[in-house]
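Here's the structure we're looking at; comments come further down.
Complex shown without one protein chain; remaining protein chains in place.
Now for chain A:
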Amino acid sequence: MNYVLEVLPSLLDGAKMTLQIFCWTLIGSLPLGLIVGLALISRFRLLKAILRFYVWLMRGTPLLLQLIFVFYGLPLVGLTLGRFDAALFAFILNYTAYFAEIFRGGLQSIDKGQYESAKVLRLTYWQTIRKIVTPQVVKIVLPSIGNEVINLVKDSSLVYVIGIGDLLRAGNVATSRDVTLVPLVMVGVVYLVMTAVLTFILRKLEQYYSYWK
């Protein structure tokens, strides 16, 4: 028990980093994903082709590889990012692609009649997106987004590869120093607590959106 209390502060420190990456990635990639999703169903063919390539690239290569490329590769073309910025850059780029595909699916399931109603009421495109389409899309995509959000908590552990001290790394350090698996068990428990909280929030959100059908 004393040992648990002894390593806990360093694990919580790591968890703080995990949460920071988690929060900033969501703040960046959710709105970007919606915008890319909108562009993916727009009429601009060239833009669509470019974005489809981007989505293919992001979903088709390991996130670990993308992290390495952003941190070690971009400096070769003159763009040097700090460790944390590089991690965020790679995560936002990656998660935007996944969210964009989810939003695209949600957007395409909105009935054409909703756009037509909005048009004859003379709402502008952005008014229609904001007031009519987005609220309906959010309800539809919530379960899939939730899945990715849970994934993101665990994916954030990949940042160890560019030397960021997150939760998993903190556990690893303690394990190799003290030659015991206890810190890694604690790491698992902390991840479970984080995902439990998220699952709870997501369920509440879904309940909130059940006021209409």
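The working rule: a contact is a pair of C-beta atoms (placed from the backbone, for glycine too) under 8 Å apart; a residue touches a chain by one contact, two chains touch by 3 or more; residues count from 1.
The definition used in the following text is that contacts and distances are computed from a predicted model.
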The chain missing from this complex carries, among "Ferredoxin", "Polar amino acid ABC transporter, ATP-binding protein", "2-oxoglutarate oxidoreductase" or "Chaperone protein TorD", the UniProt name "Polar amino acid ABC transporter, ATP-binding protein"
Which listed residue (A:S10, A:Q136 or A:T195) would be found touching the missing chain in the intact complex? A:Q136
Cross-chain touch to the chain not pictured, restricted to A:I41, A:L57, A:L121 or A:I201, is A:L121
Chain A residues touching the chain left out here are 111, 113-114, 116-117, 119-123, 127, 131-132, 135-136, 139, 211-213
